[in-house]
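For reference, the structure discussed in these notes is given below.
A single protein chain has been omitted from the complex, and every remaining protein chain is retained in its original position.
Here is chain A:
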Amino acid sequence: MSATENETLLRLVHVSKHFGDLKAVDDVSLDIEAGSVTCIVGPSGSGKSTLLRTVNMMESLDGGAIFLRGQMIGHELRRGHRVPVKAAVARRQTLNFGMVFQHFNLFPNYTALENVAAGPMLVRRTNKKTAHGAARRYLEQVGLGDRADHYPSELSGGQQQRVAIARALAMEPQILLFDEPTSALDPELVNEVLAVMRGLADAGSTMLVVTHEMRFAEEVADEIVMMDAGRVVERGAPAQIIHTPSTPRARKFFASVGTLAPSEAR
């Protein structure tokens, strides 16, 4: 999945998304290198999910552009302006991204194995035997080889989220997007999911992770981006941004999540 180091895989340039008067994402520019892990943190409502969804083309852009390996995605050029790409093209482009949702969103009527095999079989037209074989391997990778034939309702939250990760991996995306993958989990189930994500990071996957898990962000991320009110407030190396943020807004946020002593908040 990884390519040469230091290649810019994903580039966001002045990306904006409005809901009415609300600027959910406001002029965000970001470079993601191949093989890097970027964690997005910030208070609730700061636009983290929306940013992730614009990358995955689940939300249309109101401004700016997104480039994958230098190619603009989501829009194409016309004379003097841009138009959204056709639905079929958009679908092909989303295949570059694997999405893991806060609430798993597994297909309840499919077993774990079928959930993982569904994408390759339906979209890539892989035959059933190959797809199921690969699905089994992905389930083993996330530690669920023995749960392949269970329906989501028969799995714990942590197991469901790991199936969801396997489902995203099965499409062999270039970039994995995680939207608060552990927020819907009981505390004791969080670690099994984070462990899988750590494994993916170590294997060189490019990951964009919205999370409230500061320990994970500090240990795994190459860069942390802090958002507030739709804007990037501060970004940088994990240790630096978590423990010695430079802007007052970031200091206040990291004090509230406990990585900064309250006395340092100002």
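Everything below uses one rule, namely that contacts are C-beta pairs under 8 Å (C-beta built on N, C-alpha and C of every residue); 3 or more make two chains touch, one makes a residue touch a chain; residues count from 1.
Rule of thumb we're sticking to: contacts and distances are computed from a predicted model.
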item: Name under which UniProt lists the unshown chain, selected from "Amino acid ABC transporter, permease protein", "Benzoyl-CoA reductase subunit C", "Ferredoxin family protein" or "Electron transfer flavoprotein subunit beta/FixA family protein"; value: "Amino acid ABC transporter, permease protein"
item: Of A:G70, A:P108, A:P187 or A:G258, the one touching the omitted chain in the full complex; value: A:P108
item: Selected residue (touches chain absent from view) among A:G35, A:G74 or A:G98; value: A:G98
item: Contact residue for the chain not shown (choose from A:L22, A:L122, A:A203 or A:A239); value: A:L122
item: Positions on chain A contacted by the hidden chain, ascending; value: 56, 58, 87-88, 91-92, 94-95, 97-99, 101, 103-111, 118-119, 122-123, 146-147, 150-156, 159, 167-168, 171
